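A short worksheet on the structure shown next.
Each chain you see keeps its place in the complex, though not every chain is here.
Chains: A, B and C, in written order; residue numbering restarts at 1 for each.
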Amino acid sequence: MPIVTIQQFPRDTEQKRELAARVTQAFVDAYGSSPESVQIFFQETEKHDWAKGGKLGDDKQAT
Amino acid sequence: MPIVTIQQFPRDTEQKRELAARVTQAFVDAYGSSPESVQIFFQETEKHDWAKGGKLGDDKQAT
Amino acid sequence: MPIVTIQQFPRDTEQKRELAARVTQAFVDAYGSSPESVQIFFQETEKHDWAKGGKLGDDKQAT
């Protein structure tokens, strides 16, 4: 522990690399966690598999 | 909030479009939520990545 | 399937009763699902266990 699951739109590897380092450091600074105890899962979601305001992401973009 | 995560078999976009509208309306009617506060994530699972009764979905179909 | 997990602030039982009926009906209408196949989990989150814009829910309310 802790286990961090992030639901997000797709991002390139470099951005995920940087986010993973920064989020892990946040746990070290705020909780005193050991870095190796922090696991991060990126659950990437395409816009057609996400909705807000009753509309699919694809449809929100088209309007 | 609220965040709605739906684990389901794959569906076509039109069905997800309709479900997103109806589920969002359910929150408006039952909770008085604003539509824009409701986010929905479709987590589509293939039958070989799901099991029930100790059998993978694919194997259940084959019997 | 489908399994619906809802992360939300606490609501009273009557509101959850109504939401459960409406969300299940949404699956029946949009997907043709059988009502008994639809399971819904309410994961209620207190404001001190949720954050947006870098602030805990409690702190957002206080400002």
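Going forward, contacts are C-beta pairs under 8 Å (C-beta built on N, C-alpha and C of every residue); 3 or more make two chains touch, one makes a residue touch a chain.
The shown structure was predicted, so the numbers you read here are calculated from the model rather than taken from an experiment.
K.L.:
With 3 chains shown in place, count up the copies in the whole assembly for me.
P.N.:
6
In the analysis below, only the chains that are shown with their structure count from here on.
K.L.:
Between chain A and chain B, tell me the centre distance in angstrom, where each centre is the average of that chain's C-alpha atoms.
P.N.:
Averaging C-alpha atoms per chain gives centres 20 Å apart.
K.L.:
Could you give the separation in Å between the centres of chain B and chain C, each centre being the mean of its C-alpha atoms?
P.N.:
Result: the chain centres lie 13 Å from each other.
K.L.:
Among the residues of chain C, which ones contact at least 2 other chains?
P.N.:
Nothing qualifies.
K.L.:
Which stretch or stretches of chain B touch chain A in the complex?
P.N.:
5, 13, 16-17, 20-21, 24-25, 35-36, 38-44
K.L.:
For the complex, which residues does chain A have touching chain B?
P.N.:
Residues 7, 43, 45, 48-56, 58-59.
K.L.:
Over in the complex, which chain B residues touch chain C? Could you list them?
P.N.:
Interface residues on the chain B side: 1-9, 11, 15, 18-19, 22-23, 25-27, 29-31, 45, 50.
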